[in-house]
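In what follows, a structure is listed as structure tokens, so that the remarks can point back to it.
The complex appears here minus one protein chain, its other protein chains still in place.
Entry: chain A
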């Protein structure tokens, strides 16, 4: 393959480049380096002129250099920069003024959901997340009622963020859609011994937050079905409670 049939610098600048190259073709040495420099130069110029990165459009408000001063837009606050196949020119995404898009499946740390409407925690402390957790960063205690009977709720739930590997297996295998992966990555802090062990209170977020960050999953058939199932169960329980209540109060006024 080292037979010297490699393409040289032609074609980088279109016809103009070919013309330059025709002249350079007479040049006896350093042709590879000159071709490389042309590419670097092209990159440099395009940084200011094309694509999302076109400096004047980005820093100023229009396409002309004068727009840098003339039409200064409001400085972007956390605007999303999505770089696709056509991205050319300046490649920098200026966090924190700009951000990369957060993909729905993007995962950082786990969180536990509670239902927006009635505040009920979805977790039934079935332990599956702790059983699939590869670095074993989940600790949990099942709730018990006064008589010592097991209640399908977590009494305590801890996740050690200094052990968690953000793999998302807990969320993937949770049968109750109770544990999900949060997308918030801005978690820097100055202390770890108190703040990096998340307790139940730290982990709980509302289902509305989840619906906002994970719209596709929220709308998916599986999660919809799971929610319906839970809602039906709740309805049943409520009906039973109502029935019990409607039976119970009757003697009460009689007694009173």
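By our rule, a contact is a pair of C-beta atoms (placed from the backbone, for glycine too) under 8 Å apart; a residue touches a chain by one contact, two chains touch by 3 or more; residues count from 1.
Quick note on the criterion: contacts and distances are computed from a predicted model.
Novice: What is the missing chain called in its UniProt entry, if the choices are "Ornithine carbamoyltransferase", "Aspartyl/glutamyl-tRNA(Asn/Gln) amidotransferase subunit C", "Multifunctional fusion protein" or "Carbohydrate ABC transporter ATP-binding protein, CUT1 family"?
Specialist: "Multifunctional fusion protein"
Novice: Touch as defined at the start, partner being the missing chain; which of A:50, A:93, A:153 or A:230 qualifies?
Specialist: Looking across A:50, A:93, A:153 or A:230, the contact with the absent chain belongs to A:93.
Novice: Using the document's definition of touch, tell me which of A:49, A:83, A:120 or A:206 contacts the absent chain.
Specialist: Per the contact definition at the top, the residue touching the missing chain is A:83.
Novice: Of A:192, A:229 or A:242, which sits in contact with the chain we cannot see?
Specialist: Of all options in A:192, A:229 or A:242, contact with the hidden chain holds for A:192.
Novice: Using the document's contact rule, name the residues of chain A that touch the chain not shown here.
Specialist: 1-2, 6-9, 12, 29-33, 35-36, 39-40, 43, 83-87, 91-96, 99-100, 103-109, 127-128, 130-136, 138-142, 156, 158, 160-169, 172-173, 181, 185-192, 196-197, 216
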